[in-house]
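One protein chain omitted, others in place.
In this document, chain identifiers A, B, C and D correspond to the written order of the chains, with residue numbering beginning at 1 in each.
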Amino acid sequence: MQQFLDLTLSGLSQGAIYAAFALALVLIWRSTRVVNFAQGAMGMFTTYLALLAVDAGWSYWAALLLALGSGLLLGAFIERVVIRPVENGPELNPVIVTLGVFIALQALASLLFGAQYRSFPAPFGLTGLQAGSVNLAITPYGLFTIGAVLVTMIALVALFRFTDLGLRLRASAFNGEVSRLLGVPVGRMLTLGWALAAVVGSLSGLLIAGGELVWPAYMDPLIVYGFVAAVLGGLDSPAGAVIGGVAIGLALSYVSGYAGSEFAGLAALLILVAVLLVRPAGLFGRATVRKV
Amino acid sequence: MVLAGCGAGGRSEDPGGASDVGVTPTSIKVGAHFPLTGVAAPGYSEIPTGTRAYFDWVNANGGVNGRQIEYIFRDDAYTPTQTTQVVNELVLRDQVFAVTGGLGTATHGAVLDFLNSEGVPDLFASSGSLLWNQPEQNPMTFGWQPDYEVEGKILGQYIAQTYPNARVGLLLQDDDFGRDGEVGVRRTLNTQIVSVARYTSGATDITPQVSQLQAQGADLVIGFTVPSYTARSQLAAQQLNYRPQWAYSNVGSDPTLVGGLLQRLSQGQSGPNPLEGVLTTKYLPGPEETNDPWVQLFSQVWAAHGDGGPLTSFRIYGMSEAYTFVQALQAAGPAPTRQGLVDAVERQGGGPDGFRGPAYPPFRYGPDSHAGMAGVAVARLQGGSTVPLTPVRLTDNGDAPITDAPAQERPAPPPQGIPTVVPTGS
Amino acid sequence: MTAPERRSERPAPRSTAPPALVVEGLTATYGPVTALREVSIPTEPGRVTAVLGANGAGKTTLLRTISGLVRPQAGQVRLGERDLTGAAPETVAGAGVAHVPEGRGVITELTVEENLRLGSLLGRRRASGRGGPARGWSLDDVLELFPAIAERRRRPADTLSGGERQMLVIGRALLTEPDVLLLDEPSLGLAPRVVTQIFAVLRDLTEQHALTVVLVEQNARSALEVADTGVVLALGRVVAVSEAAELAADQALRHAYLGF
Amino acid sequence: MTSAVHQPPAAGGPGAAPAFAVEDVTVRFGGLTALDAVSLELGAREVHGVIGPNGAGKTTLLNVCCGFQRPDSGTLSRAGRPLAALAPHQLVDLGIARTLQGVGLFRGLTALENVMVGADRHRRAGFLAALLGLPRAEADRRALAERARSALAEVGAADVADRLPAALPYPVRKRVALARALVAEPEILFLDEPAGGLGSDDIDELAGLIRRLAERATVVLVEHHMDLVMAVCDRITVLDFGRVIAVGDPAAVQDDPAVAAAYLGEESARGDEGGTA
């Protein structure tokens, strides 16, 4: 029983981390229709910047702001410089570009920051909480992570559902030409979409790094499970991303706790395939109903 | 057919023939593969920098038999397919005389067959796998560090003797490292084991594994974990409020690295080094042991030929391996051949009078054994350093008994810091 | 040239006269293909200009060049004082040029309502930019004109039938408070009754708000009925310009270019 | 073959089952009834128009006939045989072809290849032959290409065989799409707004083509271009709000006040002068 509780709670914290990453993917997908493989590397890069700041004596929160701010710029920069030229080409090209950015950024980080392990401080405690005599396998920092992810999700849902900006972002992603005819500055929207997504990506990088080890490849495992979570939820839905993330987090936790961690990848595969067989566009995605 | 005439042009001479590929009167070419990029790069990419620094030191002092050691190491990103490619490159294009210190079980395992079939000496693989000790099948390959089984046996025996009532849990990396370690531990501690948890390398979170150990009531956990997972296991335990006695394999217990990392994480919370009191094993001095004459030598070497970074245990490891390699080269005589090098290691490398250097235990090399060091000392992490609890204990794979090594056996470094092995006739 | 009589009862000019669209000497190419050669068309606030011509004559290209989707090689597009030549489509749209593109103008992944909202967003921005109150069509007007759309407001736009989509796009353009309306084959896929209805509304709007309308149609006969001026394009060149009624009366021209 | 192509055949002679029949079909989308107990009988070699206001359910009706839309109730039959659980890929074998509202050409395939895909049911060689490049596969390719060429020639697009759709003018693309449907030698051909976006010359040609086709197949024409509909149809079914409001020959339908109100509008009476056929 205690173990089940432990697995559930640690699965939740881990799921929140997948969710954070998935949110960034969803944001970029919704606003530019690109699956961004560079998301992890971008988050890694800004986390390193935050780490430099912390090492220079900044407070965690100041470093966090620095990371988010530099994420904003990095996202905008990447969209303008390398994504823009391929946006109108074949569908797969932007994906390959993000793959290239991913590889290049990771190598650049190794060159600039070195390939060693570094530790990234956490703003809250890393010791599990206790309720009476029962140990809860969740740390104050874990709660912070979950809270941050929920706030981000709500902000994104609100952005897309209730704001004009959200509508413009989506319209730009779906049909640039028509959007431009309706006065939407599509170029700016795409840049903004990337910038915002990079901010969320930076946040996810920081959340993952907090109280953990950081090295240029530390986001790699997240890319896969974050992507799986986003697809599971339906790439169009922020709430889906969070639910997908938590589902994957919990599933992996149970599977590795009760069956062994070598089955984790398989479990993710089976869950994803099972869901997609029933709902080809994820739990909360909408497949095209009318084809003719 | 036009091609027939020029057909033989590209072929090199028969491998393993005359003295020899990669050797000139003034130089000798040596290759290695390491993960310099990617997941395994942190830490491991430092090893060849240590090796290179030591070779440079030797070269600056005239080289070996007047030959400068030309050391080429290439990145395999820790993937076997790439190892194959870079080792092909080393052997076929760079025409190295020998390979030394190739890192990783799966990676180096991928080139085992190739190196042996090409007749390239494959000395001192950087991994404690049992694969390197197959003299029949792989006559050119030698291990170097104590294998994980030997380490597990000695650690297990100490725990059985010191904590006879402990309920032992094993936290194992799910590969040869964890498996060989488990085999060793079970040879001396089998009945006390109550739980075994395995994680796959690459897993982001090992809380479930640690939680399993906790649930099954282990109060002493032996971890065969790499450094990053040692740190993660500590974090997970903290999250679970789980406080067993910890013991870690030498691989993952670097107090400076892991302790330092953990300490920075718990910044803001007062507390001792989180690894304080942890059991581990030891076969090389650590960089923090500044009184050790070998560490002093290596500091000098690193100051002279290093890249400016700190002297880490990975670099000491690399230098120590290089030291053994220089010994082997000296033993191979003034006109080294590939076969001659292998023969020399078999002939002169093993036993208390063999290649001795910074490592505490002797090697097991001989005509019938290509296994590396014969044992380890059990130690405790205290005040940021590893304090030996036992003398160096020696054993071999299988049921071989465990014995204490004679005290004060390790020699002091030679004056120039360069070994002086004299080849004996074969 | 005498205007047909219905032009005599023009509404009183608005307080702020809407800017006039000037399209002069446009040349546009797609790679090696020259789609427009020095095309000028007469337009005037309060008048409908019909652009006619066979398939591939360059009608669509003309509208796309005016709205900025295609960059002209030469020539000029001005709206009042503003030079819009080669301006970005969003700038042109913001300046008051609404373009109803040929087919596929619906953003299918959004709902019907969201599509309309995009139109209103621009309309609101333009109204507030002008400082005056909204003067064009309200959402209610559009929904009243197209009851089919009203019923399907909350549905994803990709469930609409071909004609319903066309209505949606036209309605959306009306919501943007345009000074200039570029319509590319608005009758395409619409039932005859709806076409009649839309042309009537177009007429009203043009006159009431002094809208400038450029209407591209395959259906030359009905287009000339609603238009004031007719322009005939062939192979990217203007081959005839005149009052709509005259054009309709010109047998030879009709047979050569308009096929009726 | 009868010569009475212009006589509207009353839905099947006595005893003869209609070539294709839709009976009592209802389709609902959520709260919306797109088709409400619609029945339709197609005789052999007739040109049958389906008209009605936008959103009346015309395309949906075609979708039902082609297996893209499962009806909530009602049945389909082909020459008297009921069609249960019809799937689009079975159409070809039933001798049914359809064009799409729009063009729907494969943009990575040349015009000829596009039409060859339409002719795919006539292939002979199997996978192994294709894999090994056996002469059989090559012969097959030639035969399909031959068919495709003659279909292109029939619609007057023979000269563009090796061009990609993007390089073709719009009307020519529509012709290629029509050729792709024709090459399967269908007995029933559903055309969804074939005249959409075409100029009057092309529409004239289309009308001629439809009449020629009617000599060997049943044609169902969904169209808003009334001149065309009136000129070529033998019979017309009018849909409104998913219901059949009128069936009959063109003249009768045109004079039906209900049709005028729902569909044609007040000035409906014109449109006779520019007749085409």
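Definition applied: a contact is a pair of C-beta atoms (placed from the backbone, for glycine too) under 8 Å apart; a residue touches a chain by one contact, two chains touch by 3 or more.
As a working rule, contacts and distances are computed from a predicted model.
For the chain of the complex excluded from view, the name given in UniProt is "Branched-chain amino acid transport system permease protein" [choices: "phosphoenolpyruvate--glycerone phosphotransferase", "Branched-chain amino acid transport system permease protein", "Heme exporter protein B" or "NADH dehydrogenase chain L"]. Checked against the hidden chain, the listed residues B:Ser27, B:Asn59, B:Thr162 or B:Ser201 yield one contact partner: B:Ser201.
For the chain left out of this panel, the touching residue among A:Val199, A:Val228 or A:Ala251 is A:Val228.
Among C:Thr60, C:Ser120, C:Ser187 or C:Asn219, only C:Thr60 touches the chain left out of the display. Although one chain is not drawn, the whole complex shows that of A:Ala104, A:Val134, A:Ile154 or A:Val289 it is A:Ala104 that touches it. Per the touch definition above, the residue from C:Pro18, C:Gly58 or C:Gly162 contacting the chain not shown is C:Gly162.
By the touch definition given at the top, chain B reaches the unshown chain through residues 1, 3-12, 36-37, 45, 48-49, 52, 72-75, 77-81, 83-86, 88-89, 91-93, 105-107, 109-114, 117, 129, 131, 174-176, 179, 200-201, 307. For chain A, the residues touching the chain absent from view are 29, 35, 37, 82, 85-86, 88-97, 99-108, 110-111, 115, 177, 224, 227-228, 230-232, 235, 260, 262-270, 272-273, 276-277, 280-282, 285, 291-292.
Touching the omitted chain from chain D are residues 66, 68, 87-93, 97-98, 100-110, 113-114, 116-118, 120-121, 123, 125, 127, 130-135, 137-138, 140-141, 144, 162-167, 170, 180-181, 184, 193, 196-197.
Throughout what follows, only the chains that are shown with their structure count from here on.
Listed by label, the chains that touch chain A and also chain B number zero.
Here the chain at the heart of the shown protein, by mean C-alpha position, is A.
Averaged Cα coordinates give chain A a centre that lies 44 Å from the centre of chain C. Put simply, the C-alpha centre of chain A and that of chain D have 49 angstrom between them. Multi-chain contact residues of chain D (touching two or more other chains) are listed as 59, 101. None of the residues of chain B touches two or more other chains. Contacts between chains form some other arrangement here, matching none of path, ring, star or all-to-all. Within the complex formed with chain B, the residues of chain A that make contact are 2-3, 6-7, 10-11, 14, 17, 107, 110, 115-122, 125-128, 130, 135, 137-139, 142, 211-213, 215-217, 220-222, 225, 252-254, 256-257, 260-262, 264.
Put simply, chain D touches chain A in their complex at residues 59, 62-63, 68, 100-101. Partner chain D is touched in their complex by these residues of chain C: 54-56, 102-103, 148, 151-152, 159-164, 166-167, 185, 188-197, 218, 220-221, 258-260.
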